[in-house]
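Every protein chain except one is present and positioned as in the full complex.
Now for chain A:
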Amino acid sequence: MADCSAQVICWRAAASIAWAVLLLPPVTAVFVILSRFSLLHPIHTISECFSLLTSAGAIFSLILLCGVILMVGFLNLEYYTVIPTIACSKIALLGQLLHPRQFVNSSAHCIMGIIVAWCCAVTIGGRYETIGYPCTHSDGSTHMCLNEYHLILLLAGAFVGFSHSLLGVIHNMNFVSFHTVQQYKYLRFKGSLPLVVKCSATQALYSVRNYVVVYFFLGYIPKAWICKTLNLHLNSSIHPLDSIAGLLDLSLLYHLWISATFLLFTWYITLLLFRIFVTEVYNFPVQSSFTEEAHQCLPKVLTDKEPMILKFLALQDLALLSQHSPSRRCEVFSLSQPGGHPHNWNAISRECLSLLADLTQRLVAYHDTVATNGRAKSLSTGSERKTSSETSVTSGTEDLMSPRPTLMMKTPASVFARSIVGGPQSPLTAPFTPDLDSPFASPSLRRLTAPVEQCSPWHGTVQSPHVMRRVPKLWSTSTDSQANGSPPPSPASVASPQQQTSKPSLLAQFLQNRKEQVKHFLAKRVLIMYLFNKLPEASSQALFADSQAHIWALEGISYLIQASFSEDQFGVVQTALPSILSCMLVLQEAVDRHFKLPHASSKPLRSASSMGDPTYKTLRFALRATLKTAIYRITTTFGDHLNAVQMSAEHRKRLQQFVEYKD
């Protein structure tokens, strides 16, 4: 475990939070001016704002806001991931939303939303300032009455915070993507700022619209509750706000909107800064003369699995050094001083190749379970897989704990998997993880895919027979799902293994039949189908969710090979060239085959403006393009010399197509 490097992430997060806190006062000042601005008295407004900003109340609310920013930054650090979680069906998404970890996140955002809204209410002042005010009843007695304006603002904060947290799950807002265009932090921040303003304003608009509708119908509940707990009265002489006339107050709507914008803007800024700081390029030393620092060197960090972000940073660094830095490339090609072994190159190439081989295996496994029309292929292919790939099927709990040797990188199967501590996950997420969530798999398919599933890494740590036995699959589709009007579950799912090899008794068979009937019955219900149907292209996205790592591996290794043509003095690369080429060609074939599947080559819709980064949706296209470019880079560099490289006839034929630029 690279402790020092892991600390880097924490320091970066801390720096980003510090900047967010520093940016808070100017943002608050802009908010104050915008919220109190009146066209008729511009000078008066500004002087009033200045006096307000220096008052004790404002400073107190600023301190509160700083606390909120710290909390948001902490949550960002806690929940971020470099590999997005892709829900393959509606029910999986629902599962993500209802997960306890997500519940904690949502309630934290709710509370922070209330705090920010309270600060907004105090700074806007006027009728929003306090929750109670003295009022006189018709009989002349004075009471404390509920200030509904204050309440509506507080509840708006809670609502916006909650919806922000929910949208975060839906849009994968905790996904941190790495940019292909490197820029300095300040310039990147400056470039993204308009987008953040736009996003927060539009998102606030939608949230306020939804909130107003909700408040119109359900507003009386919190009102009554607050009145009861705080012993306040409702002023019957004032028009209630949860009515059409009360809500059609333009000034109220404006204040709701500007407060929501302020809230979302400060949070988005914190998120943006976090992303910018955390994805900054980190230079790992290629080799060190001291053994104590050896664990911080690039070849070592590359092979580490945890934390995932460090592996990504190392791969990014590898891709950049192979492209831009001749002196560091020189270190990669160098030999160890006593012994004369190319340890650096060996470690790097081995890691890259295992990444690529892993992806190939995943794609082949997926393709084998899925015929192009969504039905399973013949049983024989599946059973072949069984022998080759899986050995530790029956080891339930051990399997859960120990990383499988075949998997180099696991996709955390849910958002809730912390990428820093990627330990075993709670079994609760199991029914909602991608791909195994669809129980509409026929038993034969299930039997067929069981071993394959074990070697397909996107089930990662969650999927284990042990867990799955506790959550039995209830139903499966039959062909009449199409008669239902719903599309057939496109790429058939990889379902849970049933490892019990007990002989089916009569009773068990009877139960099995009943189960099938129940499944048939449920499969015809529209709502169930809606929940359990696969989202198109989601499984394809899930398959390539961590492909940024493969892209860097491909870039890094192909640039290194290109550079080796002139820079590699000892010929260390030449020995690995055949295996690298064949690895790339096999992957190329697998990727080509994958893109022939339905939905695999359909482009995702461009989302208009959201803080969620949609790059994960197009990673498979990026991978395909990078793979081709990488092969072309090698073929153009070596040209006819490739004829001297040993490889199978099939691969040579394929490579020849690249040499002639026909692919």
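The rule we apply is simple: contacts are C-beta pairs under 8 Å (C-beta built on N, C-alpha and C of every residue); 3 or more make two chains touch, one makes a residue touch a chain; residues count from 1.
Everything below uses one rule, namely that contacts and distances are computed from a predicted model.
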Among "Achalasia, adrenocortical insufficiency, alacrimia", "Translation initiation factor eIF2B subunit gamma", "NADPH:adrenodoxin oxidoreductase, mitochondrial" or "phenylalanine--tRNA ligase", UniProt-listed name of the chain not shown: "Achalasia, adrenocortical insufficiency, alacrimia"
Touch with the omitted chain, as defined above, among A:Val30, A:Ile59, A:Leu187 or A:Leu248: A:Leu187
Option touching the unshown chain, where A:His41, A:His179 or A:Arg525 are the choices: A:His179
Residue of A:Arg12, A:His109 or A:Arg328 in touch with the missing chain, whole complex considered: A:Arg328
Chain A residues that touch the omitted chain in the full complex: 179-184, 187, 191, 323-328, 330, 555, 565-566, 603, 606, 615, 618-619, 621-622, 624-626, 628-629, 632-633, 636-637, 639-640, 660-663
